[in-house]
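Note sheet for the following structure.
With one protein chain removed, the remaining protein chains of the complex are shown where they sit.
When the chains are written out, they are named A, B and C in that same order, and each has its own residue count from 1.
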Amino acid sequence: MTAPSDAPTGVWLVGAAGNLGVTAVLGAKAVSSGLMSPIGVITETEAFSGLGLPAIADLAFGGHEVRAGTLAEAARANSGGGGFLPVGLVEALADELEATQARIRPGTLRGAQPQLRALANGSSVGEDPDGESAVARLSADIQEFREREGVGRVIVLNVASTEPVPNELPSHVDALPTSSLYALAAARAGCPYVNFTPSLGATAGLAAQAFADAGIAHAGADGKTGETLVKAALAPMFAVRALDVMSWSGQNLLGNLDGQVLSDPDSKEAKVKSKSAVLSEVLGYEPESRVGIDFVSSLGDWKVAWDFIHFQGFLGVPMRMQFTWEGCDSILAAPLLLDLARLVAWADARGESGPLGWLSMFFKSPLGEHSAGLSDQFRDLREHLGLL
Amino acid sequence: MTAPSDAPTGVWLVGAAGNLGVTAVLGAKAVSSGLMSPIGVITETEAFSGLGLPAIADLAFGGHEVRAGTLAEAARANSGGGGFLPVGLVEALADELEATQARIRPGTLRGAQPQLRALANGSSVGEDPDGESAVARLSADIQEFREREGVGRVIVLNVASTEPVPNELPSHVDALPTSSLYALAAARAGCPYVNFTPSLGATAGLAAQAFADAGIAHAGADGKTGETLVKAALAPMFAVRALDVMSWSGQNLLGNLDGQVLSDPDSKEAKVKSKSAVLSEVLGYEPESRVGIDFVSSLGDWKVAWDFIHFQGFLGVPMRMQFTWEGCDSILAAPLLLDLARLVAWADARGESGPLGWLSMFFKSPLGEHSAGLSDQFRDLREHLGLL
Amino acid sequence: MTAPSDAPTGVWLVGAAGNLGVTAVLGAKAVSSGLMSPIGVITETEAFSGLGLPAIADLAFGGHEVRAGTLAEAARANSGGGGFLPVGLVEALADELEATQARIRPGTLRGAQPQLRALANGSSVGEDPDGESAVARLSADIQEFREREGVGRVIVLNVASTEPVPNELPSHVDALPTSSLYALAAARAGCPYVNFTPSLGATAGLAAQAFADAGIAHAGADGKTGETLVKAALAPMFAVRALDVMSWSGQNLLGNLDGQVLSDPDSKEAKVKSKSAVLSEVLGYEPESRVGIDFVSSLGDWKVAWDFIHFQGFLGVPMRMQFTWEGCDSILAAPLLLDLARLVAWADARGESGPLGWLSMFFKSPLGEHSAGLSDQFRDLREHLGLL
Partner (left out) sequence: MTAPSDAPTGVWLVGAAGNLGVTAVLGAKAVSSGLMSPIGVITETEAFSGLGLPAIADLAFGGHEVRAGTLAEAARANSGGGGFLPVGLVEALADELEATQARIRPGTLRGAQPQLRALANGSSVGEDPDGESAVARLSADIQEFREREGVGRVIVLNVASTEPVPNELPSHVDALPTSSLYALAAARAGCPYVNFTPSLGATAGLAAQAFADAGIAHAGADGKTGETLVKAALAPMFAVRALDVMSWSGQNLLGNLDGQVLSDPDSKEAKVKSKSAVLSEVLGYEPESRVGIDFVSSLGDWKVAWDFIHFQGFLGVPMRMQFTWEGCDSILAAPLLLDLARLVAWADARGESGPLGWLSMFFKSPLGEHSAGLSDQFRDLREHLGLL
């Protein structure tokens, strides 16, 4: 943690060739080359300019991946007709994608769900014999990246698919869910870890212990990019007005791999739990509430959420509000990854450790102490950074 | 300002027999008699309990009105089939309504729009010969109320219909718009004034001067109860995420007298202006934006707002959000009147004067210094009250 | 079937004291007494006036019920605060409800789901020893009603809760689902039968045979009152324009007993199936489609449906449409019961038998030959009645 201040910062993506990983890499290159303006990257706004955060151009990307294909292939598949990536961008930045591709290492298939295993396309790579050897291999990959690229520090970001909720918290490394193997590998390599998914990651038994023992920072969980983001902004309105939310019903339609994985009831359970907590945190009581998730393949990377809020006002009069959110998942999430990499690097440079609660505005299920509403979470961020 | 601490607090409603005034009076009685719980009254929540605010039961209501009918008639018209007031409440509280009715005095028709003049039903009451004599009469009414009821202080609340925007700021009392005649009367009586409408009220020339000279507090303008409330909660989400709002289009349908008055283009202009400012305040730039208001009589006191937000995210990808708000106008506004009366009484007891910016969470166009987003405005309130 | 033409027509409701049954009875009385206009009753419009349908005032109601409570109690529970029945109506028509109550007989609990059994409140009435004796008892009740009331014919309408889908079609009376026991009882009594629910009713083995053998008419299934009604009106638009519906996602929130029963996955399956067929019938192909149903108790008898339609137009451009329907279930369904009773009486008088496909506009899953879109179904109705 004493790299020269002008050393680049490493960003290690677990699940690098997924839509989100690819969008983050491509987007970082597009922004730093001046092809695109950094819309959606809050740390690029004026208010954050004096913090000395690593420049986007100084982020060096690498990562783990179990899929057979390359970053460029994934980018091309999401470009042009029906895709969400701007036409021409993939071609303009082909060299950059290739350079990043050279820094991708095989992820582990230990504990992987059938859908993910299918993506590996029969490759035997990633079939680690046991948890311990998987962790050792993954950790060595990260360390090798750090040394070879000469980066001062590496932030590990989990952007892989959501795992099923395990029945019980694992106490042995062989029982750790896949996400926690990666988290443990990060801790062993001395790297801060950010969990952008609802999977257990750095919070499962041995993994959590490793971060605590080594005094390394981690943050999570589950990026707040769509319906839950709106909830976190909107629920405070009902609290501020002392209106009584009787029920809040949400329905999510999504069409990418994330949606497909979530059509598995166990994985869905993890996600739904992560999406539900915000209401009771903000309101101080538990309204009747449900969150549905459905896979609609025609939507591709787009996510449509409809929420219907039934509330009671003065003299018990029932009223209604509803919203529909139509967003592109990877486009909403990718800039948050850039923000998180830069902010966690900032925290790491200051020696912060444990769960970073002041990053709660980025997550559906924030770890560490945190405020409930979105505006208060944003204030916490700025306060911690000394911007208020 | 030196009334015994157990003296009731006077609440003087300008436009007392309108839907909002009647709902506030009826609701206050229903809550203090235990018939209804105080949903929507933020000052009744636990957090505000230690402030020593006047109890709702200790609010004494009176007011000015130009209409021919009584409070009870207005309440009955909004009760039962299609009405928004709970069935049975008007009958249960008939005595209370009658007692308040006895404290209603004729308002002034000077400068009143044809729609309001029509409500007066040919009565010659309120035809004051000039501005000065109107102010004198109105002020005397308030003072007489204060003395007869033995209330420590009187808070004057403007809940009358929206006025057209005057072409120029008036410099002579005869040119003051109606709302400012009432405001001036309040100032002359030494009473704090709250403007729950977009009319000029205490901000017009002579009226503003009167409050400044006498060191009396006032607050406004235009209660934030529906579409603008949602905007104030939602716009910060786009700011917090550095998303680029390209356009924000809002359409409001409303069916009560307010809607009818706003079908007059000049009155609508005042309202639309008041509803538009929040976006640029929160976002820091001016997106393409419009606010439409239409009168749909079938809706009665209900207001339906639809907002469509077109925004741009990372890599310039356009996305969309929309919401529909279906609320009952008077039901949403009435509890805010109780909050405002109590909080302004609190401020008056402390000798506060001038525009009370810390009440911004209640208003579409807050006077005085204020934060932009709803959560920050709520924090300002609590900070000023010493609750944080 | 040779009653004097001025004899009243009997309407026998299976599930008479449910929200729908009560609304139909109360509404018929309200309309025939002139208290209410017959909004929603298509057979009361000018176009149907020359058909000689039985007058609403000439409908005599009776029925089966397993619940402990009375019609008047059910009506009162849905009246006043939060209820959907107009205030005052129950009191004005109390005598009429009592008269109908005297014609309610205990239904059967054979095969009843736990939720329904719970409503019986421990009463041992309805515990028929076997299928055959249940059918005999139920049939005798209907026949006794016909004779005692001197009604020319009796139309039996199933408005009971939705049953789970049975695993296989039953071939023995003891294996018949509850709804089919009632249907068989109707057939034995020589009465036409209308199935307003997705339960099997007159289509299950022995029951179907009984209607065929006796040459009696029956109609169904599952009243088309909300989301599916809109689908049947809207899907033809996409067909008429040769637009390619890629996916059609529907989400239904409902809060009454119907919703509670449908929170049981087996019952939900019956309903979802019934709601899905319309798309492929109208479009001629099977788009990606799902229908969700969730119980949201705060909604009471209200049903909120949100549908999101993702379609492709010229040059493959993807577009979107969505709608939200907020309707009161019993209010939408009750007038259809009056229409159906009158129209089936008309058919019975003409000796029609078997499934009446020309009534398809009333049903989600029409029996018999029928058109697909709503407008074509309406045309079929008028054609059959000789109105075109």
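Following the convention adopted for this analysis, a contact is a pair of C-beta atoms (placed from the backbone, for glycine too) under 8 Å apart; a residue touches a chain by one contact, two chains touch by 3 or more.
Model, not experiment: these values are computed from the prediction.
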Touch criterion as defined above, residue of C:41, C:97 or C:261 at the omitted chain: C:41
Full-complex contact with the absent chain, from C:92, C:214, C:243 or C:277: C:243
Interface with the unshown chain - residue positions in chain C: 23, 26-27, 30, 36-42, 44-45, 84-86, 89, 229-230, 232-234, 236-237, 240-244, 312-317, 319-328, 331-332, 334-335, 361, 373-376, 378-379
Residues in chain A touching the chain absent from view: 80-81, 86-88, 324
Contacts of chain B with the absent chain, listed as residue ranges: 81-82, 246-247, 249, 251, 253, 288, 290, 292, 294, 296-299, 304, 306, 308, 310, 316, 318, 320, 322, 324, 326
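Here is the rule we go by: only the chains that are shown with their structure count from here on.
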Between chain C and chain B, distance of the C-alpha-averaged centres to the nearest whole Å: 48
Cα-centroid distance, chain A relative to chain B, in whole angstrom: 44
Residue list for chain C, restricted to those that touch at least two other chains: 81, 324
